[in-house]
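For this view, one protein chain was removed and the others were kept in their places.
As written, the chain order gives the labels A, B, C and D, with residue 1 at the start of each chain.
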Amino acid sequence: MTFFFEVLVNGLMTGIMYSLVGLGFALIFKASDVFNMAQGAMSLFASLALYGFLEQYMHLPLWLALLCTVAVMTIWAYAIVFVVLKPLVNRPPLMLFMATFGVTYLMEGIGQSIYGTQAKGLNLGIPDNTYEVAGIFISSFDLFFTAVAAVLVVGLVWFFQKTRNGRALRAVSDDHEAALCVGIPLLKAWTITWIVAGVVATVAGVAWGTRLGVQYSLSFIALKALPVLIIGGIDSITGVIIAGLIVGAGENLGEVFIGPYVGGGIQTFFPYLLALLVLYFKPYGLFGKEIIERV
Amino acid sequence: MADLPMTFPQILIHNAKKFPPTKAAIREKDYGIWQSYSWQDYLDQVRDFALGLAALGFKRDDKMAIIGDNRPQLYWGLAACQCLGGVPVPLYQDAIHKELHYIVDHSECRFALAEDQEQTDKLMHLKDEIPRLEYIIYDDPRGLRNYKHDWLIAFTDVQEMGRKFGKENPDYFMDSVNSVKPDDLSIIAYTSGTTGNPKGVMLTHRKIADCSRGFLAWDNLGENEEVMAYLPMAWIGDHIFSYGQALCAGFTVNCPESTATVAHDQKEIGPTHIFAPPRIWENILTQVMIKIEDSAWIKQKAFHYFMKVANRVEKRRISNQPVPLKDRILYQIGRFIIYAPLVDNLGMRKIKVAYTAGEAIGPEIFEFYRSLGINLKQLYGMTESSAYVSMQKDGDIDSETVGPPAPGVQVKISEKGEVLYKSPGNFLGYYKNPEATAETLEDGWLHSGDAGYMTERGHLKIIDRAKDVSKLKDGTMFAPKYIENKLKFSPFIKEAVAHGMDREYVAVFIDIDYGAVANWAERRHIAFTSYTDLAQKPQIYDLIYDEILRVNKSLSEDPKLKNSQIKRYLLLHKELNPDDGEITRTRKVRRRFIAEKYGKLIEALYTEGQESVHVEATFTYEDGRTTTMRANLRIRDVETY
Amino acid sequence: MGRKLMYTFFALVLTLSLVAFTGQAQAAKEKKKEGPTQFVGILAYRTGPFAAGGSGFSSGMEDYMELINMEGGINGVKYVFEECETAYNTARGVECYNRFKDKMIFVHPLSTGITYALIPKATKDHIVVISSGYGRADASDGRVFPWVFPLPTNYWSQNTAKIKWIAKQEGWDGKDMSTIGKYLKGLKIANLHIDVPYGQETKPILNAMAKKFGFKVRHFPVPWPGIDQKAQWMDIVRRFKADWVINRNWGVSCTVPLKEAARLGFPRNRILGVWWCGSEEDVLPAGPAAKGYYSTNWHGVGRNFPVIQRIIDKVYGKMKGHISFTRVGSVYYNRGVYAGIINTEAIRTAQKKFGNRPLTGDEFRWAMEHLNITAERIKELGAEGFMQPLKFSCADHEGGGKVFFQQWDGQKWVMTGETMEPMKDFVRKMIEKSAEKYAKEQGIKIRDCSKVD
Amino acid sequence: MNEKPEPLLRAEDIHISFGGLKALDGVSLEIYPGELMAIIGPNGAGKTTMLNILNGFYKPDKGRIIFEGKERPRHMKPNHVAAQGIARTFQNLALFTGMSVLGNIMIGRTMMMHSNLFSQALYWRFSQKEEIEHREAVEKIIDFLQIENIRKTPASMLPYGLRKRVELARALASEPKLLLLDEPMAGMNLEEKEDIARFVLDANEELGYTIALIEHDMGVVMDICDRIVVLDFGKKIAEGTPEEIKANPEVIRAYLGTAGG
Partner (left out) sequence: MFYRECGNFKDSYASDMAIFPIPLDRWGFTVMLFLAFVVIPLFASEYLITNIIIPFYCFALSAFGLNILAGYAGQISIGHAAFMAVGAYSSFILYGRYGIPLIPSILGAGVVTAAVGTFFGLPSLRIKGFYLAIATLASQFIIEWVIVHVEWISGGVFGTIQAPEMYIFGWPINTAVRKYFLALCMMVVFMTFGKNLVRGQMGRNWMAIRDIDYAAEIIGVNLYRDKLIAFAVSTFYAGIAGALLCFCYVGAANIEEFNVMTSFALMGMIIIGGLGTVLGSFFGAGFFVTLPILINHSLAAFMDVVPSDILSNIEAIIFGGLIVLFLIVEPYGMARLWHTIKDKLRLWPFPY
């Protein structure tokens, strides 16, 4: 039973890491209806940039390096919004999705051209000790990022609820045209969203980068976030957090307790099975906005 | 020619035997495709309808009014009528009640064939007033279900009756066909003329057939031609072209889906032979110009450049001068980039020969088409001559003349300068109007009423209506038509009326082309509410000003006409409308009528210093309702050269 | 419209210039011909998740060829080489192969997938496939796979060596095979493998050995790309309670186990990696967690070999290197150098028989089967300690190299100095069985090696 | 009124509510063969809901629907209802914008086309013949509604008024026994309204379709309909000929009391 709880707890903490990635997707989808394939690449680029500022090209202190990374991601946000998305305003979402696919190639190519292809260790000095609590081993590293994720979510909620920009963003996500009518410039809203998404990507990139090393595979974490998104509902921040936990716990429990009976390695699709199960009952995810058809 | 059948019923039977069922005699765009009928189908339809008419009591020499857009059924009705020895009386489909009443009453029609509900309604009104009109037959039953009268019968029902009648009287049809003689009346075509009531021109089978064959021989047209039938059936041009020539040659007539789709349908069919009055050519040109103005900057440049090249080349070709190599090369490039695609888009790629007839055409318009490589030629004829007087010959084109007299036609010019001719198509006389007949037909010579002369090349040149040609006060020759046609080259000018008889200078009314000008105005963000409003915008006056200036420049180059440059103009507050009697159904300006109606305006034009004139106008709507509007029309002076 | 037009124009120009460059590229290639040359087509992958491995390997091989060229070529025959990016994608790999196939005599497919795809093609095209340290294990049977050389040891052999090494760590003397079972019995070995065919490949040999030697093996598949292995590791450590873990992964999935092991307190020096999990790129991201981790290898690491020094002096001295200098001497780089040595030695062997000229595929294959790199020769090459002697034959395409072991000391890989001979007989039987099955399926006639010269 | 034939469709005591809101509260109505009837009522009276129930898009909470004398099973899917012969148009346009007008109308005949997948893939012979047969039928409808010139225009490029007309064409194409029109004239100018009214009348009188329509414009309804049912707040408040409805105090109150239309 302890083992079960250990798997569960660790799974939940993995789930938080998935949520971190999923958050970026959800933010952008909410504000601009873009399903951002490049979210993984953004995380990759952010972590590469951070590594570049920290070790490879400069040796900045951590806080400054982080700041510079956010600045770089802001430049990206501007570039994406003004070069890619602006000409595609009011196009079907699928086209925008594809455009972000192109952006993925661009980001990966540029990132690896600048920072090289080999894997790099990113050590931010976050302690990676293991503590035993009631027979369950918990890593301080995971705890740290659980806390970061929590702070981020609270921050985002605050941003959306309390700040002017945040409220404007919510208006945009609710109804593009109405937002335009009341004078919220769409491009500005998008840019802010993409910057916020860039920050989230940076956090996710740092979290995963310190775990896996800074390398190309970071862009694959986007794949892990996909089932999280549909379970939670693509446009719901709460949903993403909760779904991340479900997926994290689910896939770990599934792998450990079901995997051995079928030959293992079911982690990849187990979350999707979960997702299908959820979607069967709630076709727009747990917290997704249901699209009501008016006849 | 002697062994050829000379009556249309016989020609039809002949065609049905001669041509295979795969060859289309007539097509109609309906239900999205071109429904084709072979000559045998044509004959069957005609026979059934004819027998049906017979069953209804149609007798020899009975008249049948036919009104509607060009539909195979109407042509069949026309033929069926002829098969029974009757006389069809085609009517203009846009004629108003008064006109219809006159013609139907005058021609003593017992039967009427209408295309659809709209026309049927008009005829039904007549029926109350003219008891002689016994039966109304309609083709398209839509909207007519509530009309329950014994005398109102569907075309197909008549045919059904005909089939039954045919079974009972198997020989009836052939007997009546055989009883029709070449010199029997084949049609009474009412011409509205520019004055007075319409007059019924009586023509016979022989005349129509002879003239049709004359045309075919002139241009070597054969059974493989494709033509579009979209001109009013009441116009002699259409009758000769879509009926006379079609039957004589056995070529295919294509009826468009509706008047709105003519251009599109024409492009689909790709006619090889076109016969149209100048206004059609003017309209097409206007459309071309509007579209070009809407196209990309580079295309506009290319278009104008290459059109200039083409014009240069064509001018030389007409005058049989050699074309310089550079121009020949440029022309070929232009052909690839502009002319060929343009011609294709206009549906004129396959044209062997095209005619403009019924009115004088502006030389610029004429040259425009010719320079594109379309073999457009001018033809001179009248209803009274079965449209057969003179026409241009391939390789002997002159944009100012209407060509040499056709074979079998004699032309002479009277002392007063009026054109007189003897044509195989010369009519028998006006129906029930011997006085007018006597006036027009003298010893077999037909008085055309047009002023003209023979040029050195032996071409007939028409100046204008004899009674319209006059002189300005200073003695300069004033040919209003000539000036008007020059003006009408502009896409923005739909009609123009030039004044100047016994006046000091020339002044014009301009009727703007609403579509083209509205388009032009929209592109320049000029707001307007109506035709009247648009016409009185100063910007539009400026626009027209430039066009007049162009005409003045061209006039100034001719010493004889130098003094007839336009000095003043105004834009009319309404379009000239045949319903208001200002122009004829074939869009000829009724000068005298206009002079009376707009006398005040004309006076204003000749009152120095007067810059505007107040008008009150009465509009007539389609349904006969009228409304009055008031406006102040500006008058502008124009510079002369 | 204007903007659209501009974009269209831009796209057109771009496409056209691409086409133009293609022409230029062809022209440039034509120019290079001076003297007798031997063409080498390189299937590289410098992008994608495994770029670190691909770029190191290709660059090492290219640098070695550059070195040979600078030293006058192989008896006057100089290398000409060209690279083609596969992005570790099989279809693109096949395309690259087809691009070069008319010119090249051997190919390093550098991916298990591409190797599988190329085996029948290369056999038909008479091109030698050298899958050093990867690809089909059963291709070591030269009777069935005359054109494939999975040198110096295939995966199956490697795993037998690993088991021997584990036994040795457990106290076995490393010599007497009859006693090995005693030390292995009851051991729990977790085979943590990436869940693609490459990862699955060693399951049969491990199962067979477990049966024979009485240890317990359980396979833990890690789904591609393997960035999250928490579940597997909790299972390995908490439930299975493994004594040893074989890290048979690729790319990022090599690194994650070290982190997970550290988190769960599993000793890193009881994790033994496949040689594709034994590079700097695999351990550096794990940071201190990697310290003590073992992995296999088939060649030396570092720069302390005369041959590497020569490359540094001559090639990098003239700024002709193909990779950033820091990576010279790294595992993947040295692996490329190793491949370069094998290629060159085989060409030398062939030249002895066929003359000093560019070779054909058949000649090269003959040379491979008769290649014998002795210890003396290794010394001559300046590769002492860098590589093990190899000897190929008609039947044995493996060459019989021993397996090296190395340990990460937190900074660099350290050769443990131990080398392990694979359990040749044991593996050979399985290889022959598997190869014969393949031959039957594919309708290949098995060569009789006694009749080959 | 007394000698009514058997109704084509009878809805009995229909109840439906959405999240506590009673949209329809015990409405019964009949539609008789060959008639042109209208359901009118102020905004939110439940007219469209009624239509949605009639064609199976919503399942009523309570109540029965009898079509051609047979009671409809509770969970009948809309496409099966359509197969029974009930077609409809939509208040908010529901044209298939990715297709041409022709394609849209052809869809209306989907239930009548039976060639299987393989013959469709081959196209040749059987499937082609079928396509042509139905194309002919569709062309008659195109002719009837006078939309010849937009036949091949993509539906997305049509102006609003024409879209409505194409929708009507699509519904007619299925040759329904009962045609339900949801505000066919909404949002149109006078001229377009007259056109549509004429087409609806023609479809009823000339082609013999039984039609039930919802309309806001009382004038048009009074002009063309045989019988009118008035709904208000989910209840039927009146039923009868236009004259009777005009004089009905309930109706006057409902209309004056709410939308004032």
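Rule of thumb we're sticking to: contacts are C-beta pairs under 8 Å (C-beta built on N, C-alpha and C of every residue); 3 or more make two chains touch, one makes a residue touch a chain.
The model shown is predicted, which means the values in this text are computed figures rather than measured ones.
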Chains shown that the absent chain touches, full complex: A, B, C, D
Contact residue for the chain not shown (choose from B:44, B:268, B:418 or B:637): B:268
Residue among D:107, D:186 or D:222 touching the omitted chain: D:107
Hidden partner chain, touching residue among B:101, B:206 or B:349: B:349
Residue, one of A:4, A:57, A:105 or A:158, that touches the chain absent here: A:105
Among C:94, C:110 or C:261, residue touching the chain not depicted: C:94
Where the missing chain touches subunit C, by residue: 4, 7-8, 10-11, 14, 18-19, 21-22, 24-25, 28-29, 44-47, 51, 55, 58-59, 82-85, 87, 89-92, 94-95, 98-99, 102, 113, 116-121, 136, 195-197, 200-204, 221, 223-224, 322-324, 434, 438, 441-443
Residues belonging to subunit D that touch the chain removed from view: 55-57, 77-79, 81-83, 87-88, 90, 94-99, 103, 106-108, 110-111, 113, 115, 117, 120-123, 127-128, 130-132, 135-136, 170-171, 174
Missing-partner contacts on subunit A, residue numbers: 35, 37, 83-84, 87-88, 91-95, 97-99, 101-110, 112-113, 116-117, 223, 226-227, 229-230, 234, 262-263, 265-266, 268-269, 272-273, 275-276, 279-280, 283-285, 288, 291, 293, 295
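By our rule, only the chains that are shown with their structure count from here on.
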A-C compared against B-D, more contacting pairs: A-C
Distance from the mean Cα position of subunit D to that of subunit B, given in whole angstrom: 46
Subunit C and subunit D: spacing of chain centres that average the CA atoms, whole Å: 71
Interface hub residues of subunit A, defined as touching at least two other chains: none
Of all residues in subunit D, those that touch subunit B in their complex: 102, 135-136, 139-140, 142-144, 148-149, 151, 202, 205-206
Residue ranges of subunit A touching subunit C (in the complex, touch as defined): 3, 6-7, 10-11, 14, 87, 108-109, 112, 116-123, 128, 130, 137, 139, 141, 208, 211-217, 220-221, 224, 251-256, 259-260, 263-268
For the subunit B and subunit D complex, residues of the former touching the latter: 30-32, 142-143, 145-146, 257-258, 260-261, 264
